[in-house]
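I have placed the structure first, in the form of C-alpha cells, so that the comments after it can refer back to it.
For chain A:
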Amino acid sequence: MKKRLIRYIGILKRGIIGISIELVYPLIVTVAAFLISLIMFYSEISHR
Partner candidate 1 sequence: MIPDFSKDDITVVSHYIGKIFVALGIIQILPIVIGLICLEIAAVVDFFISIITCLSFGSILLYFSPSPQELNWRQGMIIVALSWFVAMFVSALPLYLSGHFECFLDACFESMSAYATTGLILIQDLDHLSHAHNIWRHLMCFIGGQGIILVALVFFFRGGDALRIYIGEARDDKILPNSITTAKFIWMVSFTYLLIGSLLLACVLMFHGLPFPRAIFHGLCIFMAGWDTAGFAPQSLNILYYHSFVFELVTIIIVLLGATSFGVHYAVWTGKYRELKEDFEVKILMFTIFMTYLVVLIGFSGNIDFVDPVSFFRYTFYQLISGHTGVGYSNIYSSQLSKWPELAIIGVIIAMGIGGCMNSTAGGIKVFRIGLFYKSMKRDIRKLSYPESSYIREYFHHQREISIDDNMVKTAMVITICYILLYFSGALVGTFFGYGFLPSLFESVSASANVGLSIGITNTSMPVFMKMWYIFQMWAGRLEFFAIFILVRFLVKTVKR
Partner candidate 2 sequence: MKIIWNTLLVLLLLSAISKAQTLKALISSPDMFDGKVVIVQGELIGDIFSSRDGFWVNILDSGTAIGLWVPESEKNKIKFLGRYGIEGDYVKITGIFHKQCVQHAGDMDIHVSCFEIIKRGSYKKEQLPLEKIIFAFSLGIVSLAAIGILHLLSHKGSPPHNQ
C-alpha cells in the first residue's frame, strides 16, 4: 500500500504541470467563446 502511494505521488509530481495545463485549457476555450459572443452582442446592438 505504502509503495503504491509513493508511486502514485511520483506520477503526480511529474504530472503536476500537466494538471495545471489541463486546468487552464478549458479557460482558454471559455475566454475565446466569450470574445466571440461579445463581438456578436455588440454588432447586434449597433445594428438596432
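Inclusion criterion for the candidates: all candidates are chains of the complex that A comes from, given by their letters.
What to note about this one:
Here, contacts are C-beta pairs under 8 Å (C-beta built on N, C-alpha and C of every residue); 3 or more make two chains touch, one makes a residue touch a chain; residues count from 1.
Quantities reported herein were computed from a predicted structural model and do not represent experimental measurements.
One candidate from 1 or 2 touches chain A in this complex, that being 1. Chain A makes touch with candidate 1 in their complex at residues 8, 11-12, 14-15, 17-19, 21-23, 25-27, 29-30, 32-34, 36-38, 40-42, 44-45.
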